[in-house]
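The complex appears here without one of its protein chains, the remainder shown in place.
As written, the chains take the letters A, B and C, and residue 1 is the first residue of each chain.
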Amino acid sequence: MARIAVQEAEFDVSAETALLTAGRRDIGAVASFIGICRADDGLAAMVLEHYPAMTERAMQKIAAEAQSRWPLTGCTLIHRVGRLEPGAPIVLVLTASAHRQAALESCAFLMDWLKTKAPFWKREEFTQGAARWVEARAEDDAAAQKW
Amino acid sequence: MARIAVQEAEFDVSAETALLTAGRRDIGAVASFIGICRADDGLAAMVLEHYPAMTERAMQKIAAEAQSRWPLTGCTLIHRVGRLEPGAPIVLVLTASAHRQAALESCAFLMDWLKTKAPFWKREEFTQGAARWVEARAEDDAAAQKW
Amino acid sequence: MQILYFAWVREKIGRAGDDIALPPGVTDIAGLMRHLAALSPGHAAAFANPTAIRAAINQDFARPEDAVTNGDEVAFFPPVTGG
Partner (left out) sequence: MQILYFAWVREKIGRAGDDIALPPGVTDIAGLMRHLAALSPGHAAAFANPTAIRAAINQDFARPEDAVTNGDEVAFFPPVTGG
């Protein structure tokens, strides 16, 4: 029931919302989250690498976990890969439910789990020419474990 | 810094997201919530009435409260009025911040406060011809007070 | 002073508002509700249970004990149900 995509292309939240709600009259709430590339510390671009054979499988498991915990009518997870410049959207999470609490909580849950349980890695390139792999953050692990 | 609108027309979440993030490179997170009219119990339509002189003022106060509690770069609150049929979007809340927790929490906060502190009233019309004013729910008051 | 009604308060009264002069001795929202309840059977029905009614003074939510004066715009309505 989840729509999962890993793509280089940008996504459109209105189009994805329309897909998620099409033909339904039992949805009272759609929550969404968009993660965007920030220009911190002179960042020129972010390069997102992933493990293609595993990525969609891991995202399906994360979506299935959300659907087992909240009464969702559906959810959408789209993660971009490749080179993304500041201002570019990176990830979209959309959840739909009869009620707002389920939509909002599951959206936050999906982001916390995507950050810590899907095989993506970010490499940052800076305007001065330096580059570095982003390090996992303890606070992201803590956020994922609180659910 | 908040964009507030009360309107009969439908809204477009992609266009509103573009407005909220235009020209910025310091936004890492955009959270959104869309409330939608459900077809519960044979509902034919919902008619939304409001107190025009007060509505935008009340919404501005709610937005200012969110901006005082979380480090937002901006937020958008759009509430529709008039006659809405099942499947129609009713309300949009959009929040933008450097980080996801601020965007997600403030989005949930804004919905809880909009439900209990903005002068809108819903009248439900049913396919059998009956109509009734929606009653305020104790759980919405509790949700608003937990913040 | 301008009095406005919304939702079922408006429906029970049968109109969207009243333009009245604040009578002597009426100083707060609770007193104003008691005064309005005596204006017609519709008003009496609308204000039969004051705890079911919310109010605003000059477009800000108000409590029963909040003071009203003749220049105010006062609105009465059920608890809000938007969102």
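Operating definition for what follows: a residue touches a chain if its C-beta (ideal position, glycine included) is under 8 Å from a C-beta of that chain, and two chains touch if they have at least 3 such contacts.
Quantities reported herein were computed from a predicted structural model and do not represent experimental measurements.
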| item | value |
| --- | --- |
| For the chain not depicted, the shown chains it touches | A |
| Among A:75, A:94 or A:114, residue touching the chain not depicted | A:114 |
| Absent chain, residues of chain A that touch it | 35, 48-51, 53-54, 57-58, 79, 90-91, 111, 114-123, 133-136, 140 |
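Basically, only the chains that are shown with their structure count from here on.
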| item | value |
| --- | --- |
| Farthest chain (mean CA position) relative to chain A | C |
| Whole-Å gap between the CA centroids of chain A and chain C | 49 |
| Distance between chain centroids, defined by C-alpha means - chain B, chain C (Å) | 26 |
| Centre-to-centre distance between chain B and chain A (centres being mean Cα positions), rounded to whole Å | 23 |
| Sequence positions of chain B contacting 2 or more other chains | 35, 111 |
| Sequence positions of chain C contacting 2 or more other chains | none |
